[in-house]
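Every protein chain but one is kept in place in this view of the complex.
Order of writing sets the labels: A, B and C. Residues in every chain begin at 1.
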Amino acid sequence: MRWQIPLLIVLLCGVVVAVQYFVPLEELEFIYENALDWIIITGVFAMMLGLWSLFRVSISKVQNKAPGWGYNLITLAGLFGMLFLGYRVESLAEGSLFMKLFRYVYIPIQATMFSLLAFYVASAAYRAFRARTVVSTILLATALIIMLRMIPLGFLSNWNQVLANWILTVPNMAAKRAIAMGVGLGMIATALKIVLGIERAYMGRD
Amino acid sequence: MNETTNQEKKTFWEKLLSIDRRIIFLFIAVAISVPLFFKTSLDMPVSPVVQEVYNAIEKLEAGSKVLVSFDYDPGSMPELQPMAESFFRHCFRNNLKVIIMGLWPQGPLQANIALDQVFKDEDIKAKNLQYGIDYVNLGFTAGNEVVIDRMGHDFRESYPADSRGTPLSEIPLMRGVRNYDNIDLILNLSAGYPGTMEWVQYAVDVFHVKLAAGNTAVQAPSMYPYIQTGQLAGVLGGMKGGAEYEIALKRPAKAVSYMFSQAIAHGVICLFIIIGNIAFFSLRKKKTS
Amino acid sequence: MSSEVIGIWIGAILTLGIFSFLYKDNPFYKFSEALFVGISAGYWFVVTFWQYFVPKFWDNLSLAYSELLTKGRVDYHWIYLVGGFFGVLMLLRLVPKIGWLSRWSLAFIVGTTAGLQFTRYLESNGILQVKGTIMPLDLTYPKPFIAHTGFIITDILGTIWCNLLNILYTYSHWVLVVGTFCGLIYFFFSKEHKGVFGGAARVGVWFLMITFGALFGYTVMSRMSLLIGRMDYLFGIWLGLY
Partner (left out) sequence: MKEKLVFGNKVLLIFFLLLLFLFLGINITFAQEAGEAKASVDSLAQAPAPPTNVVARDAPNDNGHALVVTWTLSPDDGAGKNNVVSYEILRSDNPDTGFVVKGVVALGISQYEDKGAKEKGDKNYLPSHKDFYYRVRARADGIFSESVVSAPAYAYGQWFHFGKSPIFIGSVIFTFFVVLFINMAKKGKELYVRPIAGIDAVDEAIGRATEMGRPILYIVGLGSAADLGTIASLTILNRVAKKVAEYQTPILVPCADPIVMTVAQESVKAGYYDAGRPDAYKEDSVWYITSMQFAYVSAVNGLMLRERTATNIYMGVFYAESLLLAETGNVAGSIQISGTDQVAQIPFFVAATDYTLIGEELYAASAYLGKEPLLLGAIKAQDWGKILIMISLVLGVLAASFHFDFFVKLFQVKM
């Protein structure tokens, strides 16, 4: 029972949804559209599990006075502060304290975290782009050609621009296609393994 | 890990190879921020795809109606906001009528920010533009490509009223506008879905209206095939496209000054890569000899 | 001080907190991080609750319930209970003895999406990619790429360069087809990369490297744009230095 039913559910759901793709009948469409909604609803329930997990890990650090437990307290304060302020749907309207916290605390930190990439791109490029082998030389050379587009170098810029455009539209496209096809095959094989019940590590053991 | 190198004294090249990343960070920070203080403009050639966007607007007669769709949010501001301002400057300078809308909830707000900025210009202030006569902001409507499709039949299906709640029939600018037949050009600023791709597929392909776009740098190359087939007049790609447009418009603004930062930052990275390789090769030469 | 001004100050201070991580991990960063995690988790939950749970689950079920009360008929909106059923099973994980029931929910989600992705990726990553790569190899075929580059080059060195580029552009289709083909060979797992096969796989790797280099170089611009935006916020909006 513990195994048969979940595997049956997987098989049934997988086959119905895959078949629906080929059969435009309204009845199947109805099931399909509802199934997508059910997944969303299940996801919201699962969010409570997520919050519970975050809460439990944080609170246990605070209780055990683990190093840096004060920061866990700040996390919990932020979490419950937001939950409290968002208790009604009007909280999502512009101008509420909930949205102000989002705008003045969340957005700046988020944008700054994102912008750290500008620094990391530089340090990663410095470390990794060494002409050690043929392969790494190709990597390095293409990256340089593409980056040089942004630097005004007079007539050289024009030449470089034409070459860069070719790289972006031809060899770049070729390799992207090869990767996409490979990934596609890997994905559909995985999907089949799941539906046929061969791949089941995600369900754990007893 | 560094036991062998620690034993002998490090040469200059070795030091260079194991340079502290924080020094690189410092260089990048300086390269990005210092140029912001000098409003320097770089001269750069205007690429054909950008020139086409410029021409598409330039060709319109005074009084023509331009629909500008703002399909992005504050996350893409550094790239798309300068384009938005340039579009407005160009349209108002040529006395075109501007209809603003958005498929992204934050889009029309971005339009207002850009309008505030543009109205500070002396020549545009002098025109004394009127809301409802020279420009109108229809606001945001949910529905992605369905909105585009419905507007092809009648704008009122998607937008019964503008962002201020005035019914379209009471807005002088909107009186003669039923659907895309009454629009001379669509400009689209896009950071993803829904965006330029959807405008091409649902407005250009179905209702045969003219379209030009500004995109984020990541997205722009995937639009090139549409330019080739004529479905899209041209595209501004990222900050660079925005800067080239400002140059075509002969009104250098934010993007051009940002591009100075870009060029220097790219230069710093390229230099670091080249120096790193010189160090790498001179060390290898020493080892083999 | 208006809330706008206070907001900008808070944002700027937190921005500096995150930037300080570039030097090293420190209490200032830890504080910003902890606050960021808490606020984002809370925000995520609240938004998901009001934008998905209420309209999709609660509203539909209350509609079904009021139909039952007023008209006495069972209408199809009750079907949303299925989602709730799987959701509740999910929560049973917290009860050790019957926690295994949550597997039903996992089975439902994973099974449905597997069926969905199967056809979707077969189309987008398989059939459509093959179709896109099938192109004639004749060289008279209109060169699709030159149109977007079109800078006019007049000097002598430029002419040589231009001719080289012309060759590249002329053989674009060949390069595209060969690149895709060799790329696929690289991903072939049943055969060791030796001999002619290994040579083709090697060419495939070169193509992959060109792509990775190009993508890396291309992304630098948008990352720098982000940092420019942040610096503008600090120096322009916060400090008003220019």
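Heads up, the rule we're going with is that a contact is a pair of C-beta atoms (placed from the backbone, for glycine too) under 8 Å apart; a residue touches a chain by one contact, two chains touch by 3 or more.
Keep in mind that what you see is a predicted model, and the values were worked out from it rather than measured.
Visitor: Considering all chains of the complex, which shown ones does the missing chain contact?
Guide: Hidden chain contacts in the full assembly come out as A, B, C.
Visitor: Who touches the missing chain here, C:Ala12, C:Ala64, C:Leu101 or C:Leu122?
Guide: Only one of C:Ala12, C:Ala64, C:Leu101 or C:Leu122 touches the chain omitted from view, namely C:Leu122.
Visitor: Looking at the whole complex, which of A:Val62, A:Leu97, A:Leu156 or A:Leu185 touches the chain that is not displayed?
Guide: With A:Val62, A:Leu97, A:Leu156 or A:Leu185 as choices, the missing chain is touched by A:Leu185.
Visitor: Could you tell which one of C:Ala64, C:Leu101, C:Leu208 or C:Ile228 touches the chain left off the display?
Guide: Per the contact definition at the top, the residue touching the missing chain is C:Leu208.
Visitor: Determine and list the chain B residues touching the chain excluded from the picture.
Guide: Interface with the chain not displayed, on the chain B side: 1, 21, 153, 208, 218.
Visitor: Name, in rising order, the residues on chain A that touch the hidden chain in the full complex.
Guide: Listed in rising order, the touching residues are 18, 21-26, 29, 39, 42-43, 46-51, 53-54, 56-57, 60, 68, 106, 109-110, 113-114, 116-117, 120-121, 123-125, 127-129, 139, 176, 179-183, 185-194, 196-199, 201-206.
Visitor: Using the touch rule from the top, list residues of chain C that touch the missing partner.
Guide: Answer for chain C: residues 18, 21, 25, 29-30, 32-33, 36-37, 39-41, 43-44, 90, 93, 102-103, 106, 109-110, 113-114, 116-119, 121-123, 126-128, 130-131, 133-138, 177, 180-181, 184-185, 187-193, 208, 211-213, 215-216, 219 touch the chain left out.
Just so we're on the same page, only the chains that are shown with their structure count from here on.
Visitor: If every chain is a node and every touching pair an edge, decide which shape results: line, ring, star, complete or other.
Guide: If you draw each chain as a dot and join those that touch, every dot ends up joined to every other.
Visitor: May I ask which two chains are joined by the most contacting C-beta pairs?
Guide: Contact tally peaks for the chain pair A-C.
Visitor: Can you give the whole-Å distance between the Cα centres of chain A and chain C?
Guide: Spacing between the chain centres: roughly 6 Å.
Visitor: Starting from the mean Cα coordinates of chain A and chain B, work out the distance between those two points in Å.
Guide: The separation of the two C-alpha centroids amounts to 25 Å.
Visitor: Chain B to chain C: how many Å between their CA centres?
Guide: 20
Visitor: So which stretches of chain C touch two or more other chains?
Guide: 22, 148-149, 151, 218-221, 224, 226-227, 229
Visitor: Indicate the residues of chain A shared as contacts by at least two other chains.
Guide: 107, 111, 114, 118-119, 121, 125, 140, 143-144, 147, 150, 158, 161, 168-169
Visitor: What residues on chain B touch chain C, complex-wise?
Guide: Contact set of chain B toward chain C: 22, 25, 28-29, 32-33, 36-37, 39, 45, 47-49, 77-79, 216-218, 224-225, 227-228, 238-240, 258, 261-262, 265-266, 269.
Visitor: Spell out the residues on chain B that touch chain A in their complex, using ranges where they run on.
Guide: Those residues of chain B that touch chain A are 19, 21, 24-25, 27-29, 32, 42-45, 47, 74-75, 221, 224, 240, 259, 262-263, 265-270, 272-273, 276-277, 280-281.
Visitor: Which residues of chain A touch chain C in their complex?
Guide: Those residues of chain A that touch chain C are 2, 5-7, 9-18, 21-22, 34-52, 54, 68, 71-72, 74-83, 85-86, 89, 91-92, 98, 100-119, 121, 125, 134-136, 138-147, 150, 155, 158-159, 161-163, 165-185, 187-188, 190-192, 194-195, 202-204, 206.
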